[in-house]
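Note that one protein chain is taken out, while the other chains of the complex remain in position.
And then subunit A:
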Amino acid sequence: MKNKEKHIGFILFVVFAVLPFTLAFGYALLYSFGVIGIVNEGFTLKFWKEVFTSSTLGVSFIYSSVIALIGVILSVSLALWIVLKYRESFGNKYLSFIIYMPLAVPGIVSAFFTYQLFAQSGFFARLSYQLNWIETAQQFPDLVNDNWAIGIIITFISLLTPFFILLYLNIYKDERIEELSQLSRALGANKKQIALKVSLPIMLKKSWVLIVLYFIFLLGAYEVPLILGQESPQMLSVLILRELKQFDLTKISEGYVMAVLYTVVIMSATVFIFSRKKLRNNAY
């Protein structure tokens, strides 16, 4: 009976997860080599050469990685600080509501919200004007569609921080960090040493896989950089979609090359993370 259930589970996994992914990936791969596609004329490496000789993808990859990294680092740091400093306040239902509410807000809504607040025609710009801090909208700092991706990073932080707060509150409780902290005090550790040698290492060790997965998630984010990003460089998903929707049909294959490369990098990273985790678990 158990074997049968296992087989059904495996078949469903193959049908609904592996098969669509493989077909889509195969389609993209064939398109990238010019084997299929309305204006393509057969197998060629020229689209791959085009992508590798142009710096667009590389720049976009580095740009996306930096933004995702900053977003994750700031979100995790903020969540850790809030949990270590104010965990007892989460008993207050209004405060916990304020913290957890953003979990229910979709990325696209958050992005619009950031736009409405931080754009040069947004709420804070108008407020600054009313307070006579600025005389024209242009004097307000460029926080949306800007060179430094500040709007994107603010939105990422607002989306990720509540999730990490929830995660770290649970880890704090499950790993009995309160008791371990008291024990550390008895062994002579001061507050700073407890934070650096006990609380933070335990919480980070327990959450590193999720941190990496969220980095990958941000790397491939679409709606937020689409609304709040600049024209160039663009984040990966926005760039790939732009290439795939080109009017010039001969350029579409380059979009598929980028999609294939992006998929290979992400899949390799994911497999590497989970194989390491599995190895570690087996070693235990």
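What we mean here is this: a contact is a pair of C-beta atoms (placed from the backbone, for glycine too) under 8 Å apart; a residue touches a chain by one contact, two chains touch by 3 or more; residues count from 1.
As a working rule, contacts and distances are computed from a predicted model.
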| item | value |
| --- | --- |
| Name of the absent chain as recorded in UniProt (options "YceI family protein", "ABC transporter", "Acetolactate synthase" or "2Fe-2S iron-sulfur cluster binding domain-containing protein") | "ABC transporter" |
| Chain not shown: contacting residue from A:L12, A:I62, A:L183 or A:M267 | A:L183 |
| Contact set of subunit A toward the excluded chain (per top definition) | 175-176, 179-180, 182-190, 193, 197-198, 201-202, 205, 284 |
